[in-house]
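As you look at this complex, bear in mind that one protein chain is not there, while each of the others sits in place.
Coming up: chain A.
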Amino acid sequence: MPRPSAFRVVMASLTTMLAGVFSLQAQALELDDWSSVEAKARGQTVYFNAWGGDSRINGYIDWVAQQVQSRHDIELVHVKLGDTAEAVSRIVAEKSAGNLERGAIDLIWINGENFAALKEAGLLHGPWAEQLPNFSLTAPEANPEVRSDFTLPVEGLEAPWGKAQITFYYDSARVETPPRSMQALLDWARNHPGRFTYPLIPDFLGSTFLKQALLSLAENRGPLYGPVSEADFASITAPLWDYLDALHPHLWRGGRSFPNSSARLRQLMGDGELSLAFTFTPSEPAASVANYQLPPTTRSYMFDDGTLGNVHFLAIPFNARHKAGALVVANFLLSPQAQARKQDITVWGDATVLAMEALTDRQRQAFESLPENPATLAPEALGRTLPEPHPSWMERLEQAWLERYGAR
């Protein structure tokens, strides 16, 4: 039984929450009548909180801002984050302070754990994504990945924006035959000590490497797609720890230090400290060669039995002030024109979430005429995608890793 005082507090916060819900309904948008949304969006300023660490992505968002300005009279402001958690903090702070309608964030670029956390805490607006006019172009029946984020059902709380998949890359001047499976990676590392590593847990890419290794090494993948609490964590992850125990002595710095982020991992490739690395953005090696960050002899590939992949999304916080504007921008970002430009390797190179068969011939043409680059992955290499495990696994894996290797 909760003590009366605590109980009152719970009731009070429930009441505030309900009041918030009602006031939101009062100004609810008629999603079925898209032109009314567009009319409401006119003249709004949309604050788009998105990671700002890549000048090419920033350049693409600048272009989007010009487009929505001229097409819809919306001013799009890119709030450049160093880490998406900064925006999540703000939403939590606004909720704590009772700001239920005038939030400072209108649109946010997220997926995975961040989405799971915001969804669970009830901090997202929606459902709205499936009512976007352009959503049908993703052919969701045939491509269920746009409806689930790390196995969590999206339920219309976020709209798909792009696709990512673990892609390995190596310097072909130093490596002749790169490893094409987890087991081969261990042998390769033994023969090339200090030339491979992965980002420090809990960096996103580092944790993704753990999941990739676990998926490859686990005898039975089934339990990985349910909550971790329902599985026998110790026995399922035992092969992973054996593998890492064997791998770590052959890593960069003998596994005693790890790069802080995926950006730092790429820097180490550029410095020649590593000769094999990986990324979550298939186009990144090619783009980084064009940007002088990686050796011109860089080549990318994927594991033979597939690598982990996922979709990244756009969400609207529960208290966003300019929801109509955010909806119109999200819809524009899903348009064939915006998606084709995003996939252009000279612009950003982020894979589209649109289904080619759902497009008209004219719409498809924009995708077919995109330029190529020797460091780019051949299109047929993509496709063997392993879906993400349930998000609860990530947290447990990170904890277990930190206990084993986080302090030595």
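Points to keep in mind about this one:
Keep this in mind: contacts are C-beta pairs under 8 Å (C-beta built on N, C-alpha and C of every residue); 3 or more make two chains touch, one makes a residue touch a chain; residues count from 1.
Here is the rule we go by: contacts and distances are computed from a predicted model.
Per UniProt, the protein behind the absent chain is "Putative thiamine transport system permease protein"; the candidates were "Putative thiamine transport system permease protein", "Bacterioferritin-associated ferredoxin", "Acyclic terpene utilization AtuA family protein" or "Biotin attachment protein". Across A:V92, A:L186, A:A238 or A:A358, the residue that sits in touch with the chain not pictured is A:V92.
Among A:R42, A:R190 or A:R256, the one in contact with the hidden chain is A:R256. Within the complete assembly, residues 6, 9-10, 13, 47, 49, 51-55, 77, 79-83, 85-90, 92-99, 104-105, 112-114, 116-117, 120-121, 174, 193-194, 200, 202, 252-254, 256-258, 260-264, 266-268, 270-273, 275, 291-296, 395, 402-403, 405-408 of chain A touch the chain that is not shown.
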